[in-house]
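Here the complex is missing a single protein chain, while all its other protein chains stay put.
Right after this comes chain A.
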Amino acid sequence: MRVEYINPFVEAAFNILKEVVDSDIKRGELYLKSTSQPVLGVAAIVGLAGDVEGRVLFDMNEATALAIAGQMNGEELSAFDDLAKATITELANMITAQAVTKLHELGFTFDLTPPAIFTGENMEVTDAGVEALIVPIELSQGKMEINVAVRER
């Protein structure tokens, strides 16, 4: 997978998180995985279809998701309820929209699915025939992984 696909997502995540979560953000080392990967507990998934196809996961544990959603809502949230899910969905929406605008400017055209949220323990994700690039992001609320698995059609 070409690394230029993931950079817009990482840049967009930095920009949006800085704006809406106002967090101290650090980027970890990017790594590549071709086997199944564990999902941390709360994952927002967005599908891409067009010149490039695949999916992007924004993956974090529940405590981190709650802390981020709480910060975005300006109040402490005690359970990962509908409001918390809507908040993380919107976060994924905003990051993806900014990344895709950049990719469109680079000449790639494709459509997106609305984000879906998966929650649960002991989940893993497997992408048939495509490697996933993962960028860990450290926030004061915890760790989020941006996990991109796309290929050119």
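Note that a contact is a pair of C-beta atoms (placed from the backbone, for glycine too) under 8 Å apart; a residue touches a chain by one contact, two chains touch by 3 or more; residues count from 1.
Basically, contacts and distances are computed from a predicted model.
One chain of the assembly is not displayed; among "RNA polymerase sigma-70 factor, ECF subfamily", "Quinol oxidase subunit 1", "Response regulator" or "Amidohydrolase family protein", its UniProt protein name is "Response regulator". In the complete assembly, the contact with the undisplayed chain comes from A:Val100, out of A:Val100, A:Ile137 or A:Val150. Touching the missing chain, out of A:Ser23, A:Gln37, A:Gln71 or A:Thr87, is residue A:Thr87.
Among the residues A:Leu48, A:Met72 or A:Val125, only A:Met72 touches the chain that is left out of the figure. Seen from chain A, the chain kept out of the figure touches residues 16, 19-20, 72-74, 82-83, 86-87, 89-90, 93-94, 97-98, 100-101, 104, 114.
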